[in-house]
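To start, the structure itself, in structure tokens.
A protein chain is absent from this complex, but the other protein chains hold their places.
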Amino acid sequence: MINLIYLTVLLPLLGFLINGLIGRKIKNEKVIGIIGSGTVGIAFVIIILAFIETLALPVENRSNTVELFTWISAAGLNIKFAYLVDQLSLTMSLIVTGVGFLIHVYSIGYMHGDKGFWRFFAYLNLFIFAMMNLVLGDNFVVLFLGWEGVGLCSYLLIGFWYDRKFEKGTTSQAAKKAFVVNRIGDFGFLLGMFLIYFTFDSLNFKEVFSRAESFPVAELTFGLIALFLFIGAAGKSAQIPLFVWLPDAMAGPTPVSALIHAATMVTAGVYMVSRASIIFASAPAVMMIVAVIGLVTAIMAASIGLVQNDIKKVLAYSTISQLGYMFLAAGVGAFSASIFHLMTHAFFKALLFLGAGSVIHGMHEEQNIQKYGGLKKYMPKTYLTFFIATLAISGVPGLSGFFSKDEILWSAYANGGFVFWLIGAITAMLTAFYMFRLVSLTFYSKERFDHHHVHPHESPAVMTVPLMILAFLSVVGGYIGIPKVFSGEHGNLFEGWLEPIYAPALAKLATFGSHSHLEEILLMAVSVAAALSAIYFSLYVYTKKLQIAENVSIKFKGIYYLLWNKYFVDEVYEAAVVEPIQKGSEKLLWKIFDVKIIDGLANGVASLVESGSGIIRKIQTGITQFYAVVMMAGIAFALLWLILSL
Amino acid sequence: MANTNLYQSLSLIVPEIVLTIALLVLVTADLIFHKDKKSIPFVALAGILLTGYFTLIQIGNYGFAFQTSASAFKHYGMFASDPFSIFFKVIVIVSSLLIVFFSFSSDEIQKITDRIGEYYALIFGMILGMYFMISATDLILIYLSLELLSLSSYVLSGFTKLRDRDSEAALKYLLYGAVSSGLMLFGISLIYGLTGSTNLYIINSLIQSPDVNLFTLAFAVILIFAGIGYKISSAPFHFWTPDVYEGAPITITAFLSVASKAAGFALLIRFVKTTFVSYTDPNGMWQLINVFDWKTLLISISILTMTLGNFSALWQDNLKRMLAYSSIAHAGYILLGLVVFSDQGLKAIFIYFAVYMLMNLGAFLIVMLIANKIGSEEIDDYNGLGFTSPFLGVAFTIFLISLTGLPPTAGFIGKLYLFIALVDAKMIAVAVIALLNSVVSLYYYVRVLKHMYLTSPTKDTPAVSASLPNTILVSALVLATLVFGLYFSPVVDAAESSLFILGL
Partner (left out) sequence: MLTEFGKIFIFILLAAIFVIITLFISKFVRPNRPTKEKYLTYECGENPQGSPWVQFNIRFYVVALIFLIFDVEVVLLFPWALAYQEYGIYGFVVGLIFLLVLGLGMAYEWRKGDLEWARPQPKPPKLDEILKTKS
């Protein structure tokens, strides 16, 4: 099955081609939906088989390359279109196709009746195609192909309802914002790639990483490469300072938010950092930057999430915050923990978004949680699954989120220090708080919607079944990564599975201090206690005493205002970056440089060429004798030159 | 004794033998089916397919045919079968195949059905000439094959006799060809006078001796170059090109612009490489014998050619004429590949030719299909065609963009490898001039698009739709142009493996 891995890429492409080319003619939504989700489903099955096959192999043979063809071969640059099937890419593809398949199925119900139904499935399949290239590529160029491909799909899907309004502008403005901000990151990524090729003379993962271990390369070079790569990752994974696009990306349909802007695409940055772990491990300073940025992003986004009222916005900030967690883990050298959290996060965040979609669906496209309330009795299945996901993300013991989050916190403590742990734990507390605020305002409390116009109802089975599957995964998904403290001699299964990938990087870091089990359990208990108290407090405030929340917001008006306006980041960017560039380009570049100099040059050259061509054309008289004369003149001239040069 | 030698020689020229037999069968068929000539094109098609098959079979069977009697050069002959020749022969035979397909649906050719046998027989004459030209390593064979090709082309370029300008084109072509072939013959005779041999390898070893008369040699070389330059239509021997391309039937124009040019280039490269290169160093650089300054000559000729071609094309209103000038400009680019005198440059030429064949034939095919319908090749008659005939419009757009050399089309790859070769040879200035020339060429290619897309169609604008076979043909060419623009390693690999020229 490993050799057939290319099918998992080709099948979604096939789905895209069918739905994209003749989807408009297929009137039947069922057919389109089955083509769209079927291709991804089959891909998922193939990945599972490949996974089982890899598991059966001895550890040292688990990394296999499937070469398809030579893509670019020019001078020293030789790039093969090849897929790397190893522990990391298999884990990622399982998430992408598995969660992707569920979301595809869900979309059949969610997008029912939309006039762009076929277009939606075509884009989704294209996304899966690009994402699979991203995670399976065996060199930076294929990865970059997927990287740009998912960016394109993200753009297309954010602006999917191009005729709708979104906040102050339109969905296409949101799409453009996402695209432009991503370009900044891509620029960094490209620079990183150039530098890698320049330093290691290759772009193939295996070659680059083995050379990174053996080549005598200055730490500064490693630092620059890692920094550029991280800029790329920060753009794609919405980290400070490039996170501003993700909240706006919620303009797209909810399944898109679940698939692209929560479960898969935004985690591409985490994947890339973790794939290039050896490069990051060789640049300790950049590792620190990654950890700090992850941490600050986590707590900042979580604090914004406290006060937002749009159900999808809250989840968006929560996503940014959780991505910050993953970078924190990567930054302190716990790469497998970051991937582990990536996986559990994919389960529960996809579930949260899909649940939110189900709520929005049932509430006639209303997204403001202040206008929900008491929905528990109207949509019990959605409630139950949403509740499970909330428990998972809040880090309640026994659910998946607990294991992954706790491992990150522990690594942060062990490798980063107490402050890292403390901020991480506070973030976890905030997370628990705003998530239960969301649950309370949506499903408990009193009904605040207009009964005459809004009739909440449960979604159809095609939507709720994926919810239940994801809920199941959110509960049990963590048990493959039980920390060593509890599992004893078996160790952490997930970490053991990914270990060969990170062995070189970890060998280079080798800073894991020894801490006692008691310490670990103690810290765990503290963070759990903090989360549980936050949950209790949140439930108490938002179901019983809403008054307290209002009082607090009045009392800390300044902070509330700051959070409500998301720290004014958008406004600061507008004033500090967008405005000067716009002004400068209009006044200086356009009016003077472009119009006067460039246009002048272009027009001048054009008229020069034109008059030159007028003269040259006259040579072609149509008279044969003249042609012969010119030909002889040419020979005579050549002879003259010959005589002169002898 | 000599028989075994002869058998071996014959085994090396199997494709040429097959071509000759096909030619004879065509003539005979023309005589037998005097009344009903419907089957003739299929005979021609079968002949070309067979030749193509035998050309491919020839891969791996390399060597010299018709070896010289001079004892010191026993292993050199007058006909070389090597990877280099196979590559160019494949280019020639593939374009011939396409030309036969073009002829099936060309209106101009449909009108001369009673002489269709002669038409195909003459095309076969051209192919045979090209095949020998590509492999010839002896000045006599070079001259003979050149004449065989030329004579057939003279007749074909005025074959339809539908308009006065057809005959004018043929006559101009003949006169001009006679002049240049006379010059070439003179050059050959001088070389023979100098060295006493017509075999390129023997000449090569003789001109390495210090007492060769450099001036006479250079004079002779310039004269021979005039003959070859006329075949590849490089300035200042290009004047016949626009007139002939405009007057000849489109199928023949397309054939001349691709296959004939390919054969001319093959001849030029082989002539330069085997006669004037002493050895190829491990880096693939060709070491020229210091008797003639090929580099300066070729650089100036190629720059002159591409500049003249591009600048003259700017305001042409007839598309065939515009494409004629564009093909002159492309000859200039291709010459640059030779200028670097290295295997890398040769590789770039191979790639460029493979790509050029696809896009140029594609462009001519579209012009032909549109001319079939509207009876005109004037650019003003293309107004709004992009809207009424979307399929051909889009295909034409792709071909034109590829001819300009913009990604993601194959034309970009051709230019890319050419420029890489130039830059690697530290000829930045030349590369910049070529690049600027490409920019100029963008103007006249896009001008067609402007007429097709920026002018709204009136109700008189005809809708041109291609028949099913033509749709398949156009789609295949478009697809190839796009696919090779993205996935070009097969072309590069083929070029890489065809670098070997027998001998030095």
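Here the chain labels run A and B in written order, and each chain numbers its own residues starting at 1.
Criterion: a contact is a pair of C-beta atoms (placed from the backbone, for glycine too) under 8 Å apart; a residue touches a chain by one contact, two chains touch by 3 or more.
Everything numeric in this text was worked out from a predicted model, so none of it was measured.
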Omitted chain - touching chains that are shown: B
Residue among B:H75, B:K161 or B:K426 that touches the chain left out of view: B:K161
Options B:V27, B:V394 or B:L449, residue touching the unrepresented chain: B:V27
Absent-chain interface as seen on subunit B, which is shown: 2-3, 6, 24, 27-28, 30-31, 34, 111-112, 161-163
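We take it that only the chains that are shown with their structure count from here on.
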Inter-centroid spacing, subunit B versus subunit A (mean Cα positions, whole Å): 51
Touching residues on subunit B, where the partner in the complex is subunit A: 171-172, 175-176, 179-180, 183, 214-215, 218-219, 222-223, 226, 230, 235-237, 239-240, 242-243, 293, 296-297, 307-308, 311-312, 314-315, 416-417, 420, 424, 440, 443, 487, 489, 492-493
Parts of subunit A lying in touch with subunit B, wherever the complex brings them together: 69-75, 606, 609-610, 612-614, 616-617, 619-620, 622, 624, 627-628, 630-631, 633-635, 638-639, 641-643, 645-646
